[in-house]
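Left out: one protein chain. Kept in place: all the others.
A, B and C are the chain letters, set down in written order, and residue numbers restart from 1 in every chain.
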């Protein structure tokens, strides 16, 4: 799996690069990633911004689904992202672990769990991805 | 309302500054903000990253609630963020309009609607904020 | 609009009949319904069961969408139902008011607000409906 992860990390761009997404593993059933905590991803109270968790889950579920459906000429687009915040993270690394919980014909569902360096669960995202035919000429 | 918005924008920091949040109006019942679309807030297909909408809603609802409850010695913390993606934005400005739909003793709920420069609704977030006593010595 | 509502109420069946759904208005942009509070729709503390709000929203959004898309040979199926509970109802009538907030090619989104006899908002549902071609021979 190393090669896929190396390629994914070499191609992290745009928003995911801005906040610092790093992939650790990626398959069609599981995806792991992390982001280093720094001032630029915090909210005013000094905690990691809730939007960071939502962004990581969005990227992880989208990329893992997109890789899996590309061979069928399909693309993956986020449909909904529902994130619960359980415990703040203030330092270290945000660790994210996503598991696919549904693979339908038109939608995939992923559960992503976020933890801190002590292994405590800090946030949870349920991410629904739409799978659609690749736009012609796209 | 100008003064509050000027102060808010002068103090945008951390993650909200990274992706480019700008407040336009903020009260205890309504909040408006925007973000300029640029490569740094996009996902790999060239669309505004879903995490940007979630992040904006998080910030807007948290700040508007925090301002309102501060006088009672309370703080505002995001509890859950549920975002639906309806239509991609690829250029221009992301416009966000939040309305408070519930003010409880321990939770406030905000609905944030996102639109593009043509006024088309592109995403919707329901944001639940916990209102808690300010930590002693905080 | 009376005729549509009369027909809808004459055909309420299955689960919707069990808990007591009554339509008051139904179009492709708005739907109103109610349910009388009785012991059979309460949970053990004597409050209206949270599942009742979720069920009403599910039915209202599904029926309103189904009526609108039937002429195009399409059906409506619930994709997700996200309900927030704000204030308990213990007596009288549960009043529900749904508004369509998105009409896409493959998904419609409705926001349903629930109130008690005093007009206080008691619950909110965001309902996503999938619109699909009618099954052949169906």
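FYI, a residue touches a chain if its C-beta (ideal position, glycine included) is under 8 Å from a C-beta of that chain, and two chains touch if they have at least 3 such contacts.
These figures come from a predicted structure and were not determined experimentally.
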{"item": "Selected from C:51, C:92 or C:133 as touching the chain missing from the view", "value": "C:51"}
{"item": "Given B:79, B:94 or B:129, the one touching the chain that is not displayed", "value": "B:79"}
{"item": "Interface residues of subunit B (partner: the chain not displayed)", "value": "79-80, 82, 106-107, 128, 130"}
{"item": "Touch residues of subunit C, complete complex, unshown partner", "value": "11, 13-19, 39-45, 49-52, 54-56, 58-59, 62-63, 75, 77-85, 88"}
{"item": "Subunit A residues that touch the omitted chain in the full complex", "value": "82, 84, 86-87, 101-102, 104, 107, 109, 111, 113, 121, 124, 126, 128"}
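As a working rule, only the chains that are shown with their structure count from here on.
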{"item": "Partition of the remaining chains by touching, absent subunit B", "value": "one piece"}
{"item": "Taking each chain's C-alpha mean as its centre, the one farthest from subunit B", "value": "C"}
{"item": "Between subunit B and subunit A, distance of the C-alpha-averaged centres to the nearest whole Å", "value": "21"}
{"item": "Subunit B and subunit C, separation of their C-alpha mean positions in angstrom", "value": "29"}
{"item": "For subunit B, residues that touch 2 or more chains besides their own", "value": "82, 84"}
